[in-house]
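Heads up, one of the protein chains got dropped from this complex, but the rest are sitting where they should.
This part shows chain A:
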């Protein structure tokens, strides 16, 4: 064989329309996982303002909560957390070999449930933000 051609990974992402349910579930699970890790660091940063005094902590929280963008991000965080939990449970079933035939349906179900929970939470999160 003289030479061969490697089409590389870049092409893979151009094919996103062809991804299947299991593939999307994997991508979303990784993505939400990293977002949650990122959030935890932010969380620690905010919490540690309490070391400089109770007022500093209250000011930080109030300052953050008064920003519309933070409120919206909180809704996003809930979405991310709910999906990650639901898909985690789904993966647990997959690991146990239960309901493998409906793995795609359980993924869609996780999406729907996440959507419903997030929509229901919007009044609470955005209350008084405007």
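The criterion applied here is as follows: a contact is a pair of C-beta atoms (placed from the backbone, for glycine too) under 8 Å apart; a residue touches a chain by one contact, two chains touch by 3 or more; residues count from 1.
Quick note on the criterion: contacts and distances are computed from a predicted model.
Peer 1: Leaving aside the chains you can see, what is the UniProt protein name of the one that's missing? Options: "Succinate dehydrogenase/fumarate reductase iron-sulfur subunit", "Membrane bound protein complex subunit mbxK", "V-ATPase proteolipid subunit C-like domain-containing protein" or "V-type ATP synthase subunit K".
Peer 2: For the chain not displayed, UniProt's protein name is "Succinate dehydrogenase/fumarate reductase iron-sulfur subunit".
Peer 1: Taking the full complex into account, find the residue in A:20, A:42 or A:124 that is in contact with the omitted chain.
Peer 2: A:20
Peer 1: Against the chain that's been left off, what residues of chain A make contact? List them.
Peer 2: 1-7, 9, 11-12, 15, 17-18, 20-23, 25-26, 91, 94-97, 100, 103-104
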